[in-house]
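What you see is the complex with one protein chain gone and the rest in place.
All chains are identified by letter, namely A, B and C, in their written order; residue positions are counted from 1 within each chain.
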Amino acid sequence: MTASAAAPVLAVEGLTKRYPGVTALDGMSFEVRPHEVVGLIGENGAGKSTLLKSLVGLVTPDAGTIRVGGEAVRLRGVAHAGSVGIGMVFQEQSLVPNLTVAENILLGAERSAVRAGFYRWRAMKALAQEQLDKIGSRIDPGARTDTLTFAQRQMVEVAKVLTIEERITGEPVVLLDEPTSVLERDEIATLFAQIERLRRRASVVFVSHRLDEVLEVSDRVYVLRNGQVVAEVDPSTVDATDLHHLLIGRESGGSHYHDEKQKECDGAPVRLRVSDLSTAGCDGVSFEIRAGEVLGVAGVQGSGREDVCRALFGAIRSSGGRVTLDDQPFRLGSPRSAVRSGVGYVPSERRTDGIVPPMSVAENLSMAHVGEVCTGPVLQAKRERGLVEHWVRRLGIKTPSPETAIGTLSGGNQQKVVLARWMIDDDLRLLILDHPTRGLDVGAKSDVYALIRDLAAAGCAVLLLSDTLEEMIALSHRVVVMKDGVVVTTVETPKGAKPDPVVILEEMV
Amino acid sequence: MTSPDTARPRATDAAGPAPPQGPAPAAAGRTPSRPRLPWRPSGTDAVQTTASLAALVLMILVFSVLDAQFRTWGNLVAVVDAAAVLAVVTVGLTFVLLLGAIDLSVEGVIGACALTVALLVANSRTGLDLGVLGVVATVALGAAFGLLSGLLSTRLRIPSFLTTLGVYAIGLGVATILFSGERPIVGDPWLSGWASSKFLGFAVASWVAAGAILVGWLIQRYTRVGRYAYAIGGAEDITRLSGVPVARFKTAAFAVAGAFYGLGAVMATSQLGSGVVTAGSGLNFSAIAAAVIGGTLLVGGRGGVLQSMIGVLVLTVLQNGLILAGVSPYAQQAVQGVIVVVAVAAATWPVRHRLGVVK
Amino acid sequence: MSTDIAPEVTPSAGKAPQPDGSSRVRRELVRFMPLIILAVLLVLLSLRNPDLLTQRSLTTMADSAAPLMVLAVGITVVIMCGGIDLSIGALASFASVLTALWVPSMSGAVVVPVVLVCALAGVVQGWIHVAARVPSFIVTLGGMSLWTGLALAFSGASTVAVTDIAALRWAFTRIGGTVPSALVIALVVVAVLGAVMRFTPFGRWVASVGHAEPAARLAGLPVSAVKIAAFGVSGACAGLAGVLLVARTFSGAPTLGESLLLPAVAAVIVGGTAITGGHGGLFRTVVGALIVVLLRTGLSLIGVDAGFEPIFYGVLIIIAVSVTIDRSKVAVLK
Partner (left out) sequence: DDGGTSSASGDGGACSPEDVTLIGQVRNQTNPYEAAWLSGGDEFAESVGLEQQHLTYDGDSQRQQEQIRQALAGSGMECAVLNVLPNGDSDTAPIVAAANEAGAYLVTQWNKPADLNPWDGYDRWVSHITYDGEESGYLIAKALFESMGGSGGVIALQGILDTSAAQDRFAGLQRALSEHPEIELLDEQTAGFDRAEALNVTRTLLTAHGEHVGGVWAANDDMALGAMQALEAAGATGVGVVGIDAVPEAIAAIEAGTMTATVSSDGPWQGAIGLAMGYCAATGELDVADVANDDRAFFAEQFLIDQTNAAEFAEPELNLDDVDCANLFTRATGPIG
């Protein structure tokens, strides 16, 4: 694909945005040409989301110009951006949970579905259906959005942004900020097909941390670092490894998954023994994890694996089952009691379940084991600061200061804080990781992998749910496969003899 | 500026398993099947509403057994007629609660509107006799007060708790000025007829209330003001991100609410027979309580007009039933409080673990 | 394209935040806004009635504000958790009745059992809210009726006079002839509670629960206990407020504190605590209570006519809030 000849539909010059302590965009320049798919990659915090948000008027840049169709514009907000043909699917989901899918898709742009202020529900559903048909989705437009899965909601968001096609006459630009991070293979395929279809009428900017995806779908790729474009590459001339290098600006020492750090744990005592665990979503699940072992749980959505994690942590109710931790009976009560028994949990929905966004990095970090920074009931500010600075250094957390609100950090750095929250406990016995690398850049992922390895090597048992099978197989000693709420098989995944993902995939479906 | 990054938690209960979704055509081959599981994370407001309905039914059953008077047709009429004003006010308040906002201006607005309607229709003080027009003007005045609350909340960006507390005081002041020491006695037979004439067994006012509920439901279901109220209550920042002029529709919802308070004031005035500054006394709390009991929660985006009406009935039946059951006036208040809590708690108990965050 | 090698570990904590000067000034301004608005209102009102600015008048006002402060400080904790406690007025009335009934046998020590009983009442409400997942609004609405009903029952539906008012003199006197003892008591409560919030994890637990309850729960915080404790604190404060009211009314009555509920919540908001939970502070509430009392009493004394007084109150309180609240701390204003 070469569209380089045409004049850009969207161009950005010298865009700068500063936040207290960080420069999110540092004189960024880039352009999008007609009918082109532009990939954007960069580490967490490189400025990708900030760039896209300034293109829909949500972030007001401190300096620089944005040109749409050659003309400089000052974007005043999403509605204004939409009217000049720029629409966006946000990294954090942005649907209204208590509305129907149809309303969400058409929110603020109901067109003929609302006449003289009155809703025509039939037209509403028909119009929404048109959008859903574009992406081949079978989601019921009359369903309430909060009954959908995360992935389904992502598809609704894509359907929603596509309404921009109907709204303008010129050539729209659709910005997709990490649309694939929670999608499964088939859904990603659908999305890519959709992007192919879309490019006939529009240009697309695509952000992802999965480099192979970016290579697959893009005509051109920009590499961002510290708010600047550091490289522009032609996907046909590079492979994922090259991108990886460009991205983190260094040789990746050793393997991405730190395989060399995986330790045998066959002789280790059984740390967690689960027998006949049942919840609303799983039935009679049994398995055990040894100290120092990483146990992966594979399964499609609805297999009940998330229920297992949540029930073990006491976050949802279990209807039966016996669990022992280090051979002591372990009562499935509340997260509080789990934490007190040395269990930790990293939830998949970081923004709502993992962090308290307006509170500081320090407070979020010491949250679960605040006893570590207290003498009696009294907080020791100095000790806390020392501890936090230690972990910020040790995990390479990028934050202006420990007092910075965690909500302003990039996703990868937020996730590291959440991990550190559990790692500060010397007696951590079991860590439950629910999609711990969701939304993290390759470098951060690699860091998290190393942390998981270190934890296991130190004797902590790890229960792992993962975004990709590759990741799970690489990190685990064994993988339990679940389907329809029950365990169907267990696959050994020892160091040096990792099975092909297909083996597990076949059991999952 | 609101960025999606500051979005508050939403749909945390939606991370569970999914309803079936057919294989997407573009994804050939390995499409995992999605079994439907017995439990789906449906909206928690359905739970709340079922709970309140169960509480209402339970209450009616108990009173019916306790007291023969309670189950008479005459008492049914009394309950309905007694619920009329509260129902209309609660319909209005529901729109504000759907936004996730609160309205404490009810009694002030009703006071001002009660005096206004009494002075506009044939009365003992002014020479005016505007009849229907007076009623329309009063409803418009109510809407204007609502507009004021809405504008103050959205343009000055102050929590509605305080703006409406301020508007309450302003309404009370206006009412006091209009009263000026002498109650206007309503002399308009048509308006008095709302309270005294019957149609199909029920007071005309009850039919007015029924009409108001219907209108409220239509607004909620079929207009932008209604639907956007849900959207704003569900996720205000996201709604703004979608390009909806949030402030304008928030303001409109307050104005709609105010119009209903105005109508409530007209009904109360027809019942009381003269313009009374305190015509709305006690209604604000009762209306909020009714809405919340019915499942229109304070968090916004949940419940609705019909759900709120369940709460109105719970409160009215309770008041009526306690009097008929001969509970001493000294004990009534305490008993009423305990029953509301116990009924809601009992009805929620079996499903309490399925509720998300309860504030 | 740059290929500089980043170290394995990036110690970026060294980069201190450098908020530019003007935004820091603005932040400090927002912090002290409640105090500034209090001063401005005082000066404005005293233009009409110069007596308001005398030392005697100011101490009287602070004295009047003390029971409201205690109530408002208690409910601040509940509001910061994201809940609401509608029962505080009724509970204060109930406390006043208990105080009046118990003074004859217990004298000044009556404050201890009364505060404990009310704390327990708050804990029970909190427990029902948490265990049965009933919205705090409904639980405490029920509580409001129940405590009023109990107060009616205990008092025989009438005022209970305190004959031995000397036993409660400590709660309504002037220390050294000028400083109102009730104000000192209120400030001690604020100081103690403030210290607990600041120097123990309780404060951040409350904020976590208010900002993001699911995250707090999944981090293993004692969410239920925190909420129950918040209601307990609110109840205890209502109890203490009830005792203070008896000391100045010389009697207990079943509706004595009822009317203080809305002013207390108004004080919390005017002080700048977010009604949606998470962000707030006790000292802000103290200033909020002073503003509310100034408007409640000051306006009647500058001689505005009936009718116009509530209108002025409404307008002024809206103006006050519009400058005191810190909008940057709340994403969405409800």
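Here is the rule we use: contacts are C-beta pairs under 8 Å (C-beta built on N, C-alpha and C of every residue); 3 or more make two chains touch, one makes a residue touch a chain.
In this text, all values refer to a predicted model and were calculated from it rather than measured experimentally.
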Let's see if you follow the contact definition: name the visible chains touching the chain that is missing. B, C
Looking at C:Leu150, C:Leu168, C:Ala267 or C:Val293, which makes contact with the chain not pictured? C:Val293
Among listed residues C:Ala253, C:Val268, C:Leu290 or C:Ile318, the absent chain is touched only by C:Ala253
Which listed residue (C:Leu29, C:Val112, C:Ala161 or C:Ala195) would be found touching the missing chain in the intact complex? C:Ala161
By the contact criterion defined above, which parts of subunit B meet the unshown chain? Give residue numbers in ascending order. 69, 72, 74-75, 77-78, 81-82, 111, 172, 175-176, 179-183, 185, 195-196, 198, 203, 268, 271-274, 276-282, 319-320, 323-324, 326, 329-330
Suppose we count only contacts with the excluded chain; which residues of subunit C make the list? 49, 51, 54, 56-57, 60-61, 63-64, 67-68, 152, 155, 157-159, 161, 177, 245, 248-257, 259-260, 293, 296-298, 300-301, 303, 305-307, 309
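Basically, only the chains that are shown with their structure count from here on.
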Pair of chains joined by more contacts [C-beta pairs], A-B or A-C: A-B
Give, as an integer number of Å, the spacing between the C-alpha centres of subunit C and subunit B. 28
Between subunit B and subunit A, distance of the C-alpha-averaged centres to the nearest whole Å: 40
Residues of subunit A that touch two or more other chains: which are they? 352-353, 357
Send over the residues of subunit C in touch with two or more other chains. 212, 214-215
Within their complex, state which residues of subunit A touch subunit C. 20-21, 223, 225, 230-231, 246, 248-251, 253, 313, 315, 334-336, 338-340, 345, 347, 352-359, 363, 367-368, 370, 374, 377-379, 389, 392-404, 421
Could you please specify the touching residues of subunit B with respect to subunit C in the complex? 2, 6-9, 12, 99-102, 104, 108, 152-153, 156-163, 165-170, 172-174, 176-177, 236-237, 285, 288-289, 292-293, 297-298, 300, 330-338, 340-341, 344-345, 348-349, 352, 355-359
Considering only the defined contacts, which subunit A positions touch subunit B in the complex? 49, 53, 58-60, 77-79, 82, 90-99, 103, 107-110, 114, 117-119, 136-139, 143-153, 184-187, 189-190, 192-194, 280-281, 300-302, 304, 306-307, 316-317, 348-349, 351-353, 357, 407-408, 484-485, 505, 508-509
